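Removed: one protein chain of the complex. Kept in place: all other protein chains.
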Amino acid sequence: MSVDKTIRHVKALATGIKYLVSSKRMTLMYPDEIEEFPDGYRGMIKYNWDTCIKCGLCAMVCPADAMKMYISKEESEEGKKPVRRPGINYARCVFCGFCVAICPTNSLKFTKVHDVVYNTLEEQVYPPEKFREGVPKPQYKKKPKKMRAILDEERGLRYEPVE
Amino acid sequence: MQDLLSFLISLLFRPCIFIPLIFPGLTVIFIMLLMIIWLERKIAAKVQLRYGPLYVFKPLGGVIQTVADLLKDLFQEPIIPKTVDKIAFLLTPIMLFGLAYLPTVVIPVSPTFYAFRSDLSLLLLLTLTTLAPIFTVLMGWASNNKFSLIGGLREGYLVISYEIPMFLSALSMAVLYGSLDLVDIAEAQKGIWGLFLNPVAGISMLVLIYMSTGKFPFEIPEAESEIVAGAYTEYSGIMYGLVMGASYVKLYVLSLVYAILFLGGWNPLPASMMDNPLLPGAMLFAKAFILIAIGVFLRAVYPRFRIDQAMNIGWKMALPFSILAIFISLGIVTITGGM
Amino acid sequence: MSLEERELEVLIGPQHPASGHMRMIAKIDGDIVVELRPNIGYVHRSVEKLAEAKKFLQIIPLVERPSLADTTANNLAYVMALEKLLGLEAPPRAQYLRTLLAEINRIHSHLYGLGIHGVMIGSSTAYMWCFGDREPFIELAQELTGARLSYSYIIPGGVRRELPSRFTEKVEKALRYMENRMKDYFNLYLNNPVTRARLEGVGVLSKEDAIRLGVAGPNLRASGVPYDVRKVEPYAAYPDIDFDIITEKVGDAFARVMVRVKEIQESIRIIRQVLKKMPEGPILHEKYIKAISPKMREYMKETGEVKFPGIFANLRIPAGEAISRVEGGRGEVIFHIISDGKMSPYRMRMVTPSFRNVILFEHLNRGVRVADIPAIYGSLDYFPPEADR
Amino acid sequence: MWVANLDKAAKKAAAWLINKTPIRNIRDWGIAFSLWPVHFTTSCCGAEFAAAVAPKFDAERFGFLPFIGIRQCNVLFIEGTLSKKMGEAAKWVYEQMPEPKFVVAMGACGIDGGIFWNSYNIVRPKDILPVSVFVPGCPPRPEGIAQAIIMLQRKIRKGELVKYEF
Partner (left out) sequence: MNFEELKSRIEEGLRELSAEISGKEPNVININVSRDKIVEVAKKLKALGFDHVKAVTAIDYPNERFEVVYIASSYSNLDLAFFLINLRTDLPYNDPTTPSLIEVWPSAFYQEHEEHDLMGIVFEGHPRMGERLLLPESYEGLPPLRKEFKIKTEGINA
């Protein structure tokens, strides 16, 4: 075994020990702390019923056919052309945000919710009436602390509570 | 009633029962297993900038994670594939665990507390530890799975490359102390530890212990990214728990042996404390535990060697070094006229 | 015993800790691999066919999905092909923002590759470190674009979002962190004698073979071919930027790893230059800005977020043919788009670097040991969904 | 004949014992905190799955340890699109896993095909496997995976998923 190799073995072990004794953890304690995303984060989508002009651009631009125009039951009258409003299917949504970007009246908005899970396929479809009620709330055991990720020269990422 | 109870307790503290059942036997092995697997994950996690098991019992850092894993293993369906050789398949995990555990009966806890003392106890111990790999090879064959087969064969190849130098390194200490009795060897290290007298043997033995128990960088027979889990691929449930535990038990036993051969066993304790086996035992255990902890820490530092490289290390480095170690021992014996 | 009887056929994957989403059929003789055939197609999702049924803008998220860890390259290459057909060029600031994202993406894509390679030769720490250190860069990209991996940031004529406030400082911090960490990477992993023993001299690809087999990306440069699309056919802001093409001579697994490591350092240099030289101006082509309603233009100014003009929903591309290429993290991405003037492409051919590197599995894994298969696989930074598309 | 009956009786007794309250609670607690997913990446969501076990999100805190062999694992994560070729493999992997076992479908593609819903080469995981938790997103954030683990743990401890029948 050459001297050079021995030195490199020692260096590797020393680096390992250095990290074993230092406390440079990067972990976000997820269910107790949640990350507050920067503005413009593309999470689940909020729908404003009143400002929507039912143009259908969002459904047209949706790459995954997740956004669809549903017949709005309260507004449609019999015999007349049905009124259609957008609804979303999170089972297909790819969170590209094209629908939000194209909406001419800003009736669709991003929220920062992105950690919802479902038990069944059906509850992931949000027709307009359900879409209006807002985004689903993720389940937490107790109220989590909101943290903001701060880039750090020494530790890469650290987290600071948001007031 | 009272008499019976005290009789039972006194029975329990008899060496021939205490040693196989309590320390270094089953009870301590069990606690050690639960601790060491958790510790392995925690140490790796710490080096890797994260926490490791935690939420299972948060106040103590998830220390009972292994208990949960054990429960899961216990209640998991033990699958016996149709194509396996049933008897060999079922027998091998038990044999593996049993043979890994068996050498503990030979290990003395203090100069006066041992289950078994013989002039040849070191030889007996080394022989018993070499038996386990045979069952790993058998396991690879019985599983009737290509990855298992390769894993078994790798173990087979490795055994012959680490066993001989390990024997030689261990025996060099026997040469040094002029005895094959573990109690004598430990007692002889009252002054200087074996490691400092013959560092060549000490270092090569340490490397070979990690090699024989499949610790990094020698985790070759069960190299997960190459051959899934090697010989253990087909095992599920509690049978997998057994085979996984066996390699840790082997590490534990070899670490105890190493502590006795090179780290002075229960020394340095004053002679007055030797009457009660508790303190010497704790001393021995602490030394072994440090060795185990180093072994599991290596996971965080090293990738794994290829089998030919490991065999090269066995044959081209460890073997010459261990032969050199014997000569060093002989030299010391010649100069000092026996320890 | 005849040779055939000695050979053992081992199926590695698709459920295997180191196979990823593919199967490798290896014929082994003892510990030596006689022949290895990749069996791909496990992640074939028909991107090329789906593109013919989707509108031009809808294809942007579609082409990103195959190479999820390196989405910007695909996004940029596709949009560049569209822009060639449309005959327009994005404004300079948008070009710089594209470059910025591409380089941030290159860093975390390379870290992804290094991490996967680490775990393939058994170093779980290398994996965890690389994946941990991806996070600051993902955090940056998320702040710039709004998503962790699938950015869909580049659109015809520009980009979707203005630089966030105080972004330069944050980038500088992440870059310094990465530079500091590199020393520990070398100490613990790259200079580790075990790593060296596993990688040096393994899977050597000669320069001639690399050229003959049409290999792409870092794997090509590791064999000593100084080919980089960023220099050969500069796009985005690369013409104004000073950087070197990283090459290694040996062409073994370790050289491929070192090319990635050095490219990370080079990307750090590029990012610093990009942020320094970032010009002022609009981030979307004026033709599209004009098509947006005045109210939304106000909103765009306030938030820095680009609203799409209504014509984007049914964007028509003039008939014609365009080929675009981009140097992504894993190598050269090529889009060959044939448009017949309708709302969807007539034919879209997407050639990803991983698909061009599949051929290396057969070529490099001859006569090596079983344990070298993951070492070689990892060093190629091969991402099966990208190859299968 | 006798042996067969004995066999059956023993199995019944075992089932009764395992399903008895204290044992059952301990059992469910153990399983809930020892979820070992199979190393089976079906598609590109594997990138985020890998990020979920990496330092920032560290799923190992929940006792979630990606493990090597199929025989030792109890969770199958469908990480994204399931192509037809991979679908066969997924079914096969699921059959090889020991009971009790759970399936989580991850990503829009794993639920309803996502952006690839009309591809000719995909299958929907819920058509071939008993999926118990769906994680939307493309790809889901690692937090989503953590939520899925928590949901799975909650379901297991409620006794909804683990059933021993002989």
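By letter and in written order, the chains are A, B, C and D; residue numbering begins at 1 in each of them.
The definition used in the following text is that a contact is a pair of C-beta atoms (placed from the backbone, for glycine too) under 8 Å apart; a residue touches a chain by one contact, two chains touch by 3 or more.
Quick caveat, the model's predicted, so the values are computed rather than measured.
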item	value
In the full complex, displayed partners of the excluded chain	A, C, D
Full-complex contact with the absent chain, from C:88, C:182, C:211 or C:343	C:211
Candidates C:182, C:204 or C:225 - the one touching the absent chain	C:225
Residues of chain D in contact with the chain not shown	83-85, 88, 118-121
Sites on chain C contacted by the missing partner chain, in the whole complex	40-41, 44, 46, 48-50, 53, 210-215, 220, 225-227, 232-233, 323, 325, 332, 334, 336, 338, 346-347, 349, 351, 355-356, 358-359, 388
Touching residues on chain A - with respect to the absent chain	56, 59-60, 65, 68-71, 84, 87, 127
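One rule holds for everything that comes next: only the chains that are shown with their structure count from here on.
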item	value
Separation of mean Cα positions, chain D and chain C [Å, integer]	31
Intercentroid distance (Cα basis), chain B paired with chain A, Å	49
Junction residues of chain C, two or more chains touched	16-17, 61-62, 65, 125, 128-129, 132, 135, 150, 188-189, 192
Residue list for chain D, restricted to those that touch at least two other chains	54-56, 58, 61, 68, 115, 118, 138, 141
Touch-based graph of the chains, sorted into line, ring, star, complete or other	complete
Chain C - residues contacting chain A, complex	54-55, 57-62, 65, 125, 132-133, 135-136, 139-140, 142-143, 146-147, 150, 152, 160-161, 164, 170, 173-174, 176-177, 180-181, 184, 187-189, 191-193, 196, 293, 296, 299, 303, 305-308, 310, 312-314
Residue ranges of chain B in contact with chain C within the complex	44, 47-50, 146-147, 149-150, 216-217, 219-220, 223-228, 299-309
For the chain C and chain D complex, residues of the former touching the latter	14-17, 20-21, 41-46, 49-50, 53, 61-62, 65-69, 112, 115-116, 127-129, 131-132, 134-135, 138, 148-150, 385, 388
